[in-house]
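First the structure, which I've put down as C-alpha cells, then a few questions once you've had a look.
A protein chain is absent from this complex, but the other protein chains hold their places.
As written, the chains take the letters A and B, and residue 1 is the first residue of each chain.
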Amino acid sequence: MLTIHCPCCGVTAEETEFHAHGEAHLKRFGPGSSEDEFEGYLFMRKNPKGVHFERWRHQYGCGKWFHVARCTMTLEVFGSYSAQTTEPPQEIMDIIHDRRPDTAAGPAR
Amino acid sequence: MSTRLATGGRLLNTAKPLNFTFNGKQLRGYEGDTLASALLANDQMLMGRSFKYHRPRGVVAAGPEEPNALVNLGSEGRFEPNQRVTTTELFDGLEAASQNHWPSLEFDVGAINTHLSRFLPAGFYYKMFMYPRSFWKHVYEPFIRHSAGLGKAPKARDADTYEHFHAFCDVLIVGGGVAGLEAARTAGRSGARVLLLEQTNHFGGRAPVDGGTVDGKPVDKFVEEILAELSEMENVQLRLRTMGAGVYDHGYVLGYEQLTDHVPENAGPRHRLWRIRAGHVITATGAIERPLSFAGNDIPGVMLAGAMRDYLVNFGVSVGDRTVLVTNNDNAYLTAIALKHAGLDVPAILDARVLPQDSELVAQARALGIRILMGHAISAVKGGKRVTGIAICSQAGEGAVLEEIACDAVAMSGGWSPVVHLWSHCGGKLRWDSKRACFSPDVDNPPKGADGVGFVTTAGAASGMFPLDDVLHDAHAAADGVMTTLGFKLPRDISPPNAARREEAPMAPVWMMPHGAGAKLREKTWLDYQNDVKVSDVRLAAQEGFVSVEHAKRYTTLGMATDQGKLSNINGLATLAGALDAEIPTVGTTTFRPPYHPISMGAIGGGARGATFQPLRRTPMHDWHDANGAIWEPVGQWRRTYAYTRGLESTHDAVMREVKNVRENLGLLDASTLGKIIVKGPDAGRFLDMLYTNMMSTLKPGKCRYGLMCNENGFLIDDGVVARIDEDTWLCHTTTGGAESIHAHMEEWLQTEWWDWQVYVANVTEQYAQIAVVGPNARQALERLGGMDVSKETLGFMDWADGTLGGFNCRVYRISFSGELSYEIAVDASHGQALWDALMAVGADLGVMPYGTEALHILRAEKGFIMIGDESDGTVIPQDLGLSWAISKKKDDYLGKRAQARSHMADPERWQLVGLETTDGSTLPDGAYAVGEGTNDNGQRNTVGRVTSTYHSPNLGKGIAMGLVHHGPDRMGEVLSFPGVDGKVYEARIVDPVFYDKDGEKQNV
Partner (left out) sequence: MSDPVSALKNIFDDTGLVRVSEIGPIGMVTLRGDLSDKVLGKAAVAAGGVNLPEQGQCNTEGSQGIAWMSSDELLIMCPYADVHARLADLQEKLAGSHALAVNVSDARAVFDITGDHLREVIAKLAPVDMHPDQFNGTMFRRTRFAQVPAAFWMPDGRSARIVCFRSVAQYMFDLLKDAAMPGSEVRHYA
C-alpha cells in the first residue's frame, strides 16, 4: 500500500485516504473533433511500464485532485504536483531525469 | 519415550501447573509450556496424520516452521483448526484435538493410502481424475472433498473480537532475539522511534539455548541487561506475542498481536492487526534448521536437532532416552552435548562429513564419550508410530546397511537457512551462499520504498550470520547503517558487544542421504511433511517436464498449505536442481508471499463486523420508520423504507395500499437521501450547461427543471431536478446513489479541466430532511400547517419557494415524481422528525399514509418516468429513453455530446424505450428478454428487447412494464414473447410508456 503526499493540504498519508483516477494530462476533445482525436481522448492510455503521470484525489482528506509522478514498476514516487497544469513542472521532470537517466519520460502523447 | 526431566526448563514456571486435554485425555503441563512441549512431556509424540497418506506424524520443530503438529483448538465459538502446537502457549483448560484422521489418531483408516502411495504420485489428481468425464461429479469430486483439507471449518459464530491499530515509527525491528535487541538498542540510542515485534512470549530467541557468553556473561544475563536498558528508552517500544506478518510497499508492515489466545478469560480483543508504517524495517528473524533427506525421516521421533535442544533447555523435556544425531554441520553437536549433559544417552553421531581434524564441538562430544561416525548416514529409520532404531550406511554409497542401532529419537540437522521471507515479500532479492548452502539476502538488491531507496535491512542470522559474535556485530552494524541513512546521529563511542568465538568446521551440503540412494529409499524420503511430498515426487515432476520451480511446486504441492515450505523449500529445490542437473541458484526459489505465518481472518477483518461491518446511513426519520413497520431496503449504504407494513399485512399488500392511497388521498415519502448540491459562482450557469444535457443557465430563479447528466462516453449517469436559487446559485438534486459521485464528478471537472471557471460547489445532501407530500390532499395538508401560500397561482408546478409551514423554516419545491399534486419540503435535518410528525398530524383525517420506495417506483412507472439504474445501466444514452426533449440542440458542447455523435450511438438500430403491457394482465418477469426470429451463432434465440422495470399497478389493475425494444416506438401494438426463467412464456404488447394520466393533468392542479 502506497504512501501518497497531497500537495493541496500538505498531508502525507496511506493510500486508503486517496483514490487513483488514471492517467494525467489528457487533452479533452469535444464536439467537432475527429474520430481519431476523440478515440485517443476517450480510450487510448499509455499504461507504461515505468514512469507514469497519474491523477489522484485526496478522497477522505481535503477532497482535492492532484497529480503524482510514479514508477509503475518499482512504485517509486517522484513527486506530487498541482492538477491545475497541462504538463508536469520542471522540478518533477528534473527528479525523474536524475533518477531515471535512461527514460525519455514525459506525458507527451 | 518423551518425558519431563527433573531439572531444566528455563521458560517454565513449575510452581504453576496447568490442566489441558488432548483428544479428551486430561493432561498436565506448566506455565511457560507450549502445547508441543506439554504434549511431549506427557509422552504424546503422535500428534497428527499427514494430509495425503495419513501417515502418523509427530512434532519435528519447535517454532512456526512446524509442518506436522497441527490441531483443532477450542470448541464452539472459539474452535479453530490448523493451530500449530509449537506456537500455542499452554493455558489452563486448553482443549486440543488432533485432525486429519478417522476414526482415531491411533487407528486411521486413511493410512491405507500409504500402501497405495505407488499409485498416488506427484500430479496424481491431474492424471487420475481426467477420465471418464462423468466420474468427476459423482465419484472423484465427492471422494476428494471427503479426504482433502486440513482440519475442520468452524461452524459457530466467532465469540471473540478483533481490532486494528495504526502505528508509525522510524525503525521497525522484527524479531526479539539477540540480534533484534542489539539492533533496537543501537537504533534507540539515536533517539529515533523504534518499535520491536517478537512473535513469541519471550525475548532472546534461541541464543540462550545455544549458550556461549557475551562480554564474558552468559547469554541469558546479556538479554536481561539489554532489556533493562531498552525499558529505560522512552522512544523504544517492545511487543511480545506480535509477529511481523508481512512487508509491503513503502514501508508498510502488518503485525499480528495475539492478546488473549493464552488468557482466554481476559477481556478485550483476541487479536490486534498492527498496520505499521516504518521509515525502515530491520528483520532480525533468525534462521530455520533444515531436515536431512533420508528414508523414514517423517517417523515420529525424528526431529530437528535445534528443536530437540529447545525442548530440553527451554522446557526440560527429553524427546527420547536414546537419541542418534545425524548432521552435516558442527552446530548440531550442541544437541548431543546438551543431551549428554542432561544424563541422556546418545549412542552415536552420524556426520556426513569427513573432517581432517576434530573441530571444537566435535572434540567436546568425543570427550563426553559419544561415538562419532564420520562419513556416515542414515540408510533408513525404523518404526511406525515411533522411531525404534536406525540403519547406518556410508553417506557416499547407495545405502547398504552397515549396522543397526536401537534408539527412540533421531536428531537431524541439514544446516540452517536464514528466514528471508520478510526481506523478500516486497521484492528483496536473494543470493546463493555456497559456503553455508543457503539463500541469503542480496544486500545490493533490497526492496525499495517510495524514494527508490532500500527500506529493509536484515540483522543477525537473518543475514546468514550464524555464530553469535557475527550475529551481534551484524545487528549492530545494520542498525548503525540504517540510522545514518535515516539521518539520525548515533553516539560514536558505542561498540557492539563481543561474544566468545568458537572455531567451527565448515558444513557440507547434503541433499540426499545416502548420496546414491536408490528409488526405494527415495520413495520413503520426505521433503514436505505437511503435503506428503517425497524426493521421488520432485524427481518425477522434473522428469515430466515441470522444470520451473513454480510449476514443480504446484504439480507436487511442495511448499504449499499452512507452512508454505519453511522446512521443505530448500531441500525441495536442491532435489529439483539435482534432478535437472542444474545449479541451485539457477533453479531459484518460489515467491515468498505474506503472511509469514497464517493469521486469523478475524484479525484481518478487525472491528468490521456486526453493527460496524459497514456504515449504514440513516435519515433523520429513520427511527420513526423503524417503529412504524418499515421493511428496509438498502440503497447504497442508505437504508430506505421499502414499504410500511401494518399488523399481519404482507409487504406486497402494503405496497398496493400505499400506491392507491397516494393517488386517492395523501402520501408522505422520506426523500432525504436524494442528493442536494449547491453550485454557485459567476460561471455556474455555464458549468451546469456542460454537465447537463439540457440548458440550465436559462432557468429563472424560483423555477425548477428536470435534467440529465451523461459522462464523456455519452452514457446517462444521473438525473434530477435543478432549482435556480438566485442569479448565480443553483441547487442540483441527484439520485440517492449519485450524491457523492456527482459531487465528486463536479469537483473533478472544476479542478482538473475548467480550473479557471469561477464556480464553487457544496454537497448539502445531509443538511436537509426532505419530505415529499403527495396526493390530491397534499395542498390541503400544507394549508393546514399554514405560513406560506402554496396555491397553484403562487406556487405552480415546477416552482419553488422559501417560507414557513407550521412554524418550520423550509423550502418547498413543487415537483412530482408520481404525477400527483406533490410538494417536496426541505427542512434542516434537526427538525426533520418534528415536521414529519406535524404532517402526519394534519393529514390524519386527509387519509395520510407514509409510503416507501416500492410505491414510489410503481407511481413513477405508471407515469413512464425513468429510474437511473433500472432504465439506465451504464450503456444507455438519453436518446434511447425517448428523452431527446431534454437534450439541448442549441448548445455547442456538453459532457457526452461528442460521444453521442459516434456512429454506434446515433445508430437507429439501438433499442428504444417503450411501455409493455401483458395480454393477460399478469406481471412480466424483471429483466426478461423478448425473443425474435432465428438464432444466433450459439444456437440461442435472437433477442429484440428486454424488460427494464416491471410492476403490478393497483391503480390500473394489471401488470405494467417498461423495456428497451428494437425499433420499439415504431412497433406500437405489436405483441412480443418473453420467455421467463420459470418456463412460462409471457406475451406483452408494446404501448406508450405513460400508462396513467397521459396529459399530466393531476400534477398541475
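Rule of thumb we're sticking to: contacts are C-beta pairs under 8 Å (C-beta built on N, C-alpha and C of every residue); 3 or more make two chains touch, one makes a residue touch a chain.
Quick caveat, the model's predicted, so the values are computed rather than measured.
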Statement: Among listed residues B:Q26, B:S495, B:T586 or B:Q614, the absent chain is touched only by B:Q614
- prompt: In the complete assembly, which of B:G681, B:G737, B:P776 or B:G847 touches the absent chain?
  reply: B:G681
- line: Those residues of subunit B that touch the unshown chain are 161, 163-168, 193, 237, 266-269, 272, 275, 277, 607-608, 611-612, 614-620, 637-638, 678, 680-682, 758, 760-762, 764-768, 807-809, 828-831, 833-835
Field: Where the unshown chain meets subunit A, residue by residue
entry: 8-11, 13-14, 16-17, 59-64
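Definition applied: only the chains that are shown with their structure count from here on.
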Query: When the centre of a chain is set as the mean of its C-alpha atoms, what distance in Å lies between subunit A and subunit B?
result: 29
- prompt: Once bound in the complex, which stretches of subunit B touch subunit A?
  reply: 248-252, 275, 277, 448-452, 712-713, 744, 747-748, 751-753, 755, 892-893, 897-899, 901-902
Query: Of all residues in subunit A, which touch subunit B in the complex?
result: 1-3, 14, 21, 28-33, 35, 38, 41-42, 55, 57, 59, 63-65, 71, 74-77, 83-84, 99
